[in-house]
Structures are given as C-alpha cells and as structure tokens.
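Right, I'll just put the structure down here and ask away after.
Of the protein chains in this complex, all but one are displayed in their positions.
Right, chain A next:
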C-alpha cells in the first residue's frame, strides 16, 4: 500500500484530502454520514467576528459542469464557533484549519488571535478571496501590498501557521502569492471561486439574488491546475490545491502541478461521501503509477 500521509506547517495529515471551507459547514451534517476522523483535515466555514446571515436567496445556480454560489459568509460568529462548533469537533481525531474572514484588517486580526488558541485548530486560512461580500474578502486578495500587510498583521497574533486563500480573479496570481510569502505566510490555499453570472432564460436577469456568484466545480479545474502550476514555480511555501476535485485522479493532478494536499469543495454537495471515497481510491491509483509515497508526486510536472 502506498503511504498517503503528508506533512505541512502545523499539519500532520494522515492523508492529503480535506473538505474545502464553505462546502462542509462545521462538519455536523457530514458526521451523520461517516467518521470525520477519516479526513486528512477539515477546513471549517469562514468565521467572522460577528454572526452573519449572508445574502438573500437564490444563493446558488447550476452551470455547465459547475455551480455559482453567493452565500455571503453566513456563520454564527466567533463567539459561537469558539464555544460550540470547535469543541464539538474535538471528538474527532482530525486537525482543523480555521477559515478567517472580515471586512477590515482589524477583524481578521481579532478572529485570528482568538481562534488560533482553540486546541484543535492547527492552522488558519485567511479568506482574502471571497467574491460575495461587499466589504473585505476579495478586496484584500487582489492587491499584493494590501495582502502582504494583512498577512503580516495576522502573523503577529496567530498561535498557529497561517495559510492564505488566493483569488483567481486577478491578472497575476503569482504576484499575490509572492507578496503573501514575503508577508510571512506559512502556506497558500488556492483557488477560491471565479466570479461569474447566470441569466434567467425568461427575464434575462441574473438568477442569483446577489447578481454575481462564485463559480466552482469541475468546470474550473483547468484554471486551478494552471494557477497551482505557476505559483509552485514561484514560491517556496507549500500549496493546498483545490478547484473541481471529484476523484483520486484529480488529486494526483493537483499534486503533480505542485500542491502538497488537496481540498474538495463542490463535490461534497453532489456526493456527500466523496471525501472518504477519494481517500480509499487514492492508494490504488498511486500503486497503478508505481508511486510508494504520495509526497513523491508533489510537483512532478516540473521535473
């Protein structure tokens, strides 16, 4: 059997598979379906200082081989995540990556300071790429100077390694990746969704109440692979890759391009058992390739 464990800053992963933030809530729904200890890690839903209701509905729309969403960072707020959601997740043997969001730099700092003290939070993921909120989110992720300053401020207060989730909605993603690396980021997660729009056939108006939404699913995988490939060449820090992952071959593709681990997003909505299925499938796929350790394929596209 191939060894599928990987080590990243703050994270000793028994396998490189984790559900992506926003596609898994805080785990409760999926815990009814399978043992969450099976997962490499869990990226929990974005947490903000105050509770957020999010955007009006409709919030999702299907597109060819994908979907648009504009949930709007709905979450119960830092207090509840600290007192209820994270302690509940302690029953599982799985590291948590806490996705941190906010409108102002101070919000990110406040959430990071507090949430990084939770015993099961082993890393943070700074959400500087949410396309569906009016303030914050993507505005931090499209300017390299702003992105670097945010990482520097969060690094001062965080007790655990800090990963930064990059937006694909930029002219040059490499420039942002290098900026957050200089700012002290311990790793990069990529990619968030691509801003898109679907129109109603009858009215000609956007289907999603927010107008635009973030495109995800198999349709975005080639874009994500290309971006991981480029960023891997330009930075030293590890990458957690994501974008349209549905099976073990997709995981191998992302790791070949340069990802050290892989997150599964939209596929959790199509098949809630997709993560354990991929974890079971991966060793067999690696054996077919004659690979003994999954870490050996990281970046093989470049060799």
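By our rule, a contact is a pair of C-beta atoms (placed from the backbone, for glycine too) under 8 Å apart; a residue touches a chain by one contact, two chains touch by 3 or more; residues count from 1.
Note that in this section contacts and distances are computed from a predicted model.
One chain of this complex is left out of the view, and of "Dihydroorotate dehydrogenase B (NAD(+)), electron transfer subunit", "Urea ABC transporter, urea binding protein", "LLM class flavin-dependent oxidoreductase" or "Serine/threonine protein phosphatase", the protein name its UniProt record gives is "Dihydroorotate dehydrogenase B (NAD(+)), electron transfer subunit". Of the candidate positions A:17, A:49, A:67 or A:180, contact with the unshown chain belongs to A:67. Among the residues A:217, A:243 or A:299, only A:217 touches the chain that is left out of the figure. Residues 22-25, 28-30, 32-33, 53-54, 57-62, 64-67, 69, 71, 74, 217-219, 246, 266, 268-273 are the ones on chain A that touch the missing chain.
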